[in-house]
Structure formats: structure tokens, C-alpha cells
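Accompanying notes for the structure given below.
Left out: one protein chain. Kept in place: all the others.
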Amino acid sequence: MTPVNIQVFVDVIALLSGASPAQAVHLFDDSSAGSEALGTTGLVSSVLPGQLVRWTVTPLDVQTQVWIRGIAFGAAPPDAPPSAADDPPVWSRRFEGYVPADIFPGAPHPYRLDLCFGAANGPIVAVEGPALRLVPPCADMVAGDGASRLL
Amino acid sequence: MQNSIVLLVDVEAALADSDLADNVYLVDNTRALGSRDEGRATMVSCVAGVHNPDGSPAAEAVLNWIAYGISALPPTLPRSFNLRSHHVAHDHALLEKLAATTHPRDVAALLAAHHEEHGAFGAQRSAMPYLPVDPRSATGEFVSPDAVDYAAHLNPEIVAIRGEAVEKGVIFPALYGSPDFYTEGWYWSASVDTNKVGLHDYILDLRLLRPTRSGGAVTWAPEIHPFKVQIEVSASTMVNGFTGGPLPGVLPLAPPLPAAEGAL
Partner (left out) sequence: MSQVTIKLMVDVVGALESGSLSGNLFAFDTHRRLGSQGIGTDALHTAVARGTRIMWVIAPLECEAFVSLEDIVIDRAVCEPELNSYPGSSVTYWIGTVKKAAPLTSYDLVFSLGSHGRSMVHPARLALISLGKTSEKGDAQ
């Protein structure tokens, strides 16, 4: 089973200039089982039980720095503390994991992405809205969404 | 990760001293990663390599260089875009006048007048190959190529990157073409072998142009000045953001335990 790649594109300068995550963060995936709201922070990625899901972040200005500091599933309170310590450094964290095989398909599992930037004690921007949706095994065989296949 | 390394050169002082020492200042964009001596000639750029647990590279490391004269036009001004046709326009005007002329004496007079005002026909590009097509002062005024004080307004140019870090295969520099008008279409870039951890030297060869007047004519002689720079390569091992270990685990989807949130 091929992994699902979720690409997070960030307009760092816009985000730091006051744009909302919805305006400056764009999520895409290459799920073969279909996706909703590609290009937005409301991306819903269809994933299969046991499938590997991998998140990567790319700054739109290639020389600016942005990293995923943490990913939290479930409804996190808005004042939740930053999700991870500073060790290991943020640039050496890889966010990937397997979809559990023992939960029911259907309902989306929302998650929050915490983004951080160049400075050690700089701001952390929480991106709310994206979700994983579990689909039954073999759902990718019947998905008719050709556009998301191309991505 | 991409390191942007900017060199600021006091061209006038460097020409006067015949030396880049004390006349070059460096800035980069990786202070947060540990780069030090920002704004000084001794700046050390930190390159943060990331490896997979098996030692293979997990992320690219790229260096980009650009050199500016302190008195030069600002880099954001796309001068070649608007101004490149300056001399071509003069040459076209001359050709039109010549085409409308039949008497050899008039042709000679036209050529002499053009030479007086703009230099020899076509000579702008052939006699001074290193100069921009349309030299401008820092205030944007057109400067005659005969003006020796224009030297301070020219950007230095990186013509080679060499030295220990190149010989030992730490960095692999090359001059790349760019569609960006700001850099006149070229920039230096290198990928870094982040397995070569430690402090490494390399040498930037900067070309300055020295104008010398002899017998009424000005010659712009290129001078290559070497300048030593350092990078410090560090490496860390990729860690899974969810498990805190080298390998991925099952995503902490449900139940949404508080303890599982943002696990590391």
C-alpha cells in the first residue's frame, strides 16, 4: 500500500504579516481514495487502515524557514500548550505514522498542525481544520476523483 | 534547508586598499540555527544537516550566495529590465541618420558627433565587456563609462568558489542561470554533503573593476580578490514527531486522550 503524502505549503511572510492560516496555509494530498477541500486548511484526506500517512511542510519562499512543531489529533483546547519540547530540533522531526486498523471508518478525525519558524522562541501558529477520514479497505479502487489521483 | 549568504562590499575602499579585508561584511538567514558573527567579515554560516537513522540524507542542504556593493543600486531594482535598451537606442538613432545621408562628409561628421557624445558605435559592449550595458549611479543617474568614480557603484561579482570545502567535497558550487532580473540572470549555489560535519573554509573569488585613465581613455581592468569564508556543518538524526523514536508508529487518532496530543 502506497503512503499518503500530505503537503503543507506555507506563505510564511503573509502568515507573519497577519494573514490567517486559512489565507496563508495550503494543504494538498495524493490520496488515491479521494480528498476534499484540496488547497485549503480544511483538507480532508481519505486514508485506509494500516496506510502510512506522511506530512511535509514547504515554504513558498524557498529561503524562509518553517517547520511542523507538532500534530495533535482530537479537539484540543485553544490554550493548549505547545505540543513538543525543543529537543530534538524542529528541523529533524518527521511526522508520519500508520492509520490504526481497529477503528470504524466514516467520521473525520480532525487534527491541529503547529507551525514554527526560524527563531527559537518565535511564535507558533496553530492550523485548525484539516482531518483524516478513514475509508474501508479497497475504497481507493472505486474512488472516482481523478483530479486528486493526479496530485 | 536553504542558506542565503549575502556579501556586502565597500567597493571604493576595497579598490583603495587593494584588499577585501575590512571591506566585506556577511549576513545570512540562519542565525536561529547558530550562524555567528552576522554583519562581519568573520561570519560563520551554520548548515543543519538531517540524516535518516541509516545515515542517508533526510533533507537537502543548499547554500546560495549573492554579492552587493554598498553603494550599488538596490537589488530590488530590475534595472536591466527597463534600461537595457539605452545604448541600443543610441545606435539605432545613429543608423537612421546614416541611412538618410548620402554625402561621405556628413557620414564622417555624424560618426564623429556620435563618438563625442556616446562613444564609438557599438563600442559600449565590446570595449568594456564587464560593465553593465547601462551604467547607473546609486541614485539611478546614467553615468558615462569614462567616469572613474563610477567604480563604487558597480556590484562586485563572484567568479569562482573554491578552497578546502570544495576540494574535500563538502560543498558542490556551481553558477546557475535564473529567470530573476534582479540578479541579472545568474547566481551561485551549492549543495552540501552534511556527512562532513565540522568547520570548513572556502574561498570566494570576487571580481572588482578598477578604472584607470590613460591618455584620455578609461580602461576598466578586472581584478580578482580572494576572500575566505567559513561554514559549520552539523548533523542530527531524524526523529519521528509522534513516537520520539526512529520509526513511525500508529497515529494517535482515537481515543483522543490528552496525553496523546502532540506526542513526542
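A few notes on this one:
Going in written order, the chains are labelled A and B, and every chain counts its residues from 1.
By our rule, a residue touches a chain if its C-beta (ideal position, glycine included) is under 8 Å from a C-beta of that chain, and two chains touch if they have at least 3 such contacts.
Since this is a predicted model, take the numbers as computed values, not measurements.
Considering the complete complex, the chain that is not shown touches A, B. Only one of B:71, B:191 or B:234 touches the absent chain when the whole complex is considered: B:71. Note that of A:28, A:91 or A:117, the residue touching the chain absent from this view is A:117. Residue-level contact of chain A with the missing chain is found at 11-14, 16-19, 61, 63-65, 117-119, 122-123. Interface with the hidden chain, as seen from chain B, comprises residues 4, 6, 8, 10, 12-13, 16, 22-23, 25, 27, 29, 31, 38-40, 68, 70-71, 73-78, 82-83, 138-140, 152, 180, 182-183.
Going forward, only the chains that are shown with their structure count from here on.
Per-chain Cα centroids separate chain A from chain B by 36 Å. Chain A contributes residues 52-53, 62-65, 68, 70-76, 80, 82-85, 88-89, 91-100, 103, 109, 114, 118-120, 122, 132 to its touches with chain B in the complex.
Only residues 1-2, 4, 29-33, 48, 50, 58-59, 64, 236-243, 248-254, 256-257, 260-262, 264 of chain B touch chain A when the two sit together in their complex.
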